[in-house]
Structures are given as structure tokens and as C-alpha cells.
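I have a structure I would like to understand better, so I am pasting it below and will then ask my questions one at a time.
One chain of protein is taken out of this complex; the other chains stay put.
Coming up: chain A.
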Amino acid sequence: MCGKFVSTKEKKTMAQTVLHTANTRGAADHGWLKSFHSFSFAGYYNPDRIHFGALRVLNDDFVTGGMGFGEHPHDNMEIISIPLEGELQHKDSLGNTATIKAGEIQVMSAGTGVYHSEYNPDAKSPAKFLQIWVFPNKRNVEPRYDQITIDRDTRNEFVQVLSPNADDAGVWIYQDAWFNMGRFDANTSKTYQLHKEGNGAYIFVLSGSLRVAGQELNTRDGFGISEIDQFEISASTDAEFLIMEVPMKF
């Protein structure tokens, strides 16, 4: 992490920031699966990149047509998948069978333990998706699964896709986290207000170029910012991005 002065309406604040440019991510190529890891995952270990607060995993996955993750277990983790292209067929030990496609978000609270598989049912086209893991604020909960459609049409606004509240927009998880997606036209600026004191935000650029709190970001760059209550996001080009707001201490 490094310090960065950020001007807000009220004051000039010394924010803590961390930059992970796309080409510095860990990479794994299993043939059927190509994955880029923003944080240490499986065989990729970088002690300087373990987590950003409660955000532990951000994998940018590419699954070849007709292939996928066979049945495997998870416990005590909030697991969020956001397909970017193509489809994934989901099956789990809770009895859920579903297909999730671009424009949807899937969440699994693994709790005491759940088995699942995720396959790309389209033999001809790859599936691209983000796999995100957030540390839960409660261990050993009853496992649960959900998926919903998200609004990908709204432009130049933050669109909430996840929160801690079951009755709020998007899916919910066992953590004081809020995720927002944005599709901004070039030269659009907006201020993001953090929901909770002690939270930080990790911004991941899906496409285009952004300036976040003065930091220039390009496609697939990640940028974490904390110890601040709000910050400015400006699109340098048409851009799509995900903001993951999470507690820094959990």
C-alpha cells in the first residue's frame, strides 16, 4: 500500500492505495482454464498480494467451450461469480441446478460446506467470468446459493449488484460489503461514497480506461483505496468497471 492525497469536497485526505496493473497479476494456464489472479490463489503465491481487506480472491477466468470445474468442495467463504461472456452450468450439493450467463450474478455462502461444479455448456464458445471470494463475517453458516439478473443497460450510474442486506438491490452475502458495476461514457465523472467507516474499495476495470482518485487505470487493472470516505471515478474512454467495497478489518 502507498499513500495518496485525495481531494474530497470536505477535506484533503491521505488515502491508502494499492495498484495492481493487469500485467502483474498471477497467471495459470490449465489448457481448458486460463486464469489471472489479482491475489495469491492456488499455485500462485505472492506474499505482497494476499488480500485487500475482506476481498481475498479476484480471478479473471476463461473456460474453454464444453469444459469446466468438476465437483469440488468449499467452506467458510462468500463466493461470487459474474459471467462476462458465455454461460456456466451450475450444480451443487444443496440441490441447485442452474445456468448463469452474462448479465447475471451468482452467490454462494459456503459456510459449513458445499460441493459444486461449474461447466461451460457451449462446446463452441468460451465462457469468461470473474470469480470473487470475500471472507465471511460469520463462520459455519448454513450454505446457501442464489443468482439474479443484473442491470447492465444503465449508463453513467453506479449499479449495486451486492450488499449485506437481503432486501437491498443485488445479491447479499455474510459481510459488510457492497459491489457496484458501472458503464460510463467517456468523460463521465461520478463520486463514489463508501457505505461504512473502515471500508475500502477495490476497483477492477473490465474495459476501457478510468481515472480513480487521480490514478490512471486501464483494462483489467485493479486499484484499492482505503482510509477515505469518498473518491472520484472519471472515464477517460467508454469504460466498464466493478467496485468492490469491503471492510479493511474483519
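As a convention for this text, a contact is a pair of C-beta atoms (placed from the backbone, for glycine too) under 8 Å apart; a residue touches a chain by one contact, two chains touch by 3 or more; residues count from 1.
In the analysis below, contacts and distances are computed from a predicted model.
**Student:** I notice the complex is incomplete. Of the names "Response regulator receiver protein", "Transmembrane protein", "Urea ABC transporter permease UrtC" or "High-affinity branched-chain amino acid transport ATP-binding protein", which is the UniProt protein name for the chain that's not shown?
**Tutor:** "Response regulator receiver protein"
**Student:** In the whole complex, not just what's shown, which of A:W133, A:W172 or A:F223 touches the removed chain?
**Tutor:** The missing chain is touched by A:W133.
**Student:** Kindly note down the residues of chain A that lie in touch with the hidden chain.
**Tutor:** Touching the chain left out of view, chain A contributes residues 40-43, 45, 47, 50, 56-57, 72-77, 110-113, 115, 133, 135, 139-140.
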